[in-house]
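Shown here: the complex without one of its protein chains, the others still in place.
Presenting subunit A:
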Amino acid sequence: MEVAKYSRGQGADLKALRDKKLKGQLSVKEKLYGQSAKAAAKAEKWLMPNDGVLGPYNIGYTSNGRYMLVGGQKGHLAMMDMLHMDLMKEFEVRETVRDVTFLHNEQFYAVAQKKYPYIYNRHGTEIHCLKEHGKALKLQFLSKQFLLASINSFGQLHYQDVSTGEMVANYRTGLGRTDVMRANPYNAVIGLGHAGGKVTMWKPTSVKPLVTMLCHHGPVTAVAFDRGGNLMATAGVDRKIKIWDLRKYEVVHSYPARAQSLDFSQKGLLACSNGSQVEIYKDFGGHDYKLYMKHKIMKGYQVGKVLFRPYEDILGIVHSMGFSSILVPGSGEPNFDTFVDNPMETTKQKREKEVHALLDKLPPETIMLNPNMIATVRAPKKKEKKTKEIEEEMEDAIEAAKNIERKKKTKGRSKPSKRAKKKEEDVFKAKRPFLEQSDKIDGRPDKKQRIGEEVELPKALQRFAKKPQS
């Protein structure tokens, strides 16, 4: 602790004074100076820790922006109360830490360590070791469903319910190792960016991704989702930052820039970290994003992750020297709602909120691309009425099938029950082509693509065409 740095020179020499009144006044002042120097030195202790010796940091904020969690690559973990600038807990795990995230409030946080992710309590006590996740590279918490999602080094996506401990889903993405993962706050869909330039979106109840988009000509380096649910920003190695409209899946803007990390603020500002500077884009009406602010840190130091602090005009920047935060006017939501997130919560309010969140915990089936589709009416399916000719043909075919001559088997192999079964099979075979004509089930196309008669096949494929039933 460098108290001397903040003490602003030597203290006054009070012994030489004869005037008692002056002596008393000055000694009080000196005491105050001493205390303020100590307090400032204490702040320095974690705000600018050890010049980046403990590796690039990962940061996470709670949803009300009050608590911040930093985890250094070399295993340094610290949680602090940003409202009163208090360090709550600091400890070393002596292992590689790849990602940190808070769970539903500051009582618990998950840390993706060398082999498995661990869950710690606010006192730093290890509570759970999540072995099933494997070597997690990134963690995301879906707060309404109480699901912890992780992507591991094999490209497997795991969803675990942290309130019951149940593993809800684990899927192999099939697209290799990726460490770009972001949760869409609007619909709780997980977006992954892959090495081939694809971005896939996942929900816990389906094996295949909901959406696969080809975004870049090279690996995707960062993904971010807007709070309103309409915009997605992606950055790739091909030196482009693209802003996508998620309703039409089209590019809205494309910038020739690099970005190591992207983040959207509550008010729609986009922060990109690029080398030793941070660029902030703002939309001036109608999704027209233009450069708003640039912030350069000292030359030579690389900026890592950028994260906006909720409900404040502050952007947290992680760089190779540690962590710093800058003011970005207009990025935070100034009016908070006590029942959604309260940065100045009392303990009772926090407990009530936790209980209500658990009572209203959403089942994982409610995650979908359009969350407003719940309780809407499905359009009725149009049943095409069979024309009379088709019906007549079907009846003729059934009659014919019933009347064909069947060979009578000897030695007791032609039992009446077996003959009746054979007859039924023939009738069903005769009916089948007519039933297949009404092949669209629920308006969805047939899963197996049948090559119809209308399609003109090239000669090489003609042997694979299904022969029409005569």
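Of note:
Going forward, contacts are C-beta pairs under 8 Å (C-beta built on N, C-alpha and C of every residue); 3 or more make two chains touch, one makes a residue touch a chain; residues count from 1.
Here is the rule we use: contacts and distances are computed from a predicted model.
Going by its UniProt record, the hidden chain of the complex is named "DDB1- and CUL4-associated factor 13" among "DDB1- and CUL4-associated factor 13", "SNX4 protein", "Sm-like ribonucleoprotein" or "Protein TRANSPORT INHIBITOR RESPONSE 1". Among A:T205, A:Q302, A:S324 or A:T366, only A:T366 touches the chain that is left out of the view. Here one chain is not drawn; of A:F91, A:F108 or A:F336, the residue touching it is A:F336.
Residues of subunit A that touch the chain left out of the display are 83, 144, 185-188, 227-229, 311-313, 327, 329-330, 332-344, 346, 349, 359-363, 366, 371-372, 374-375.
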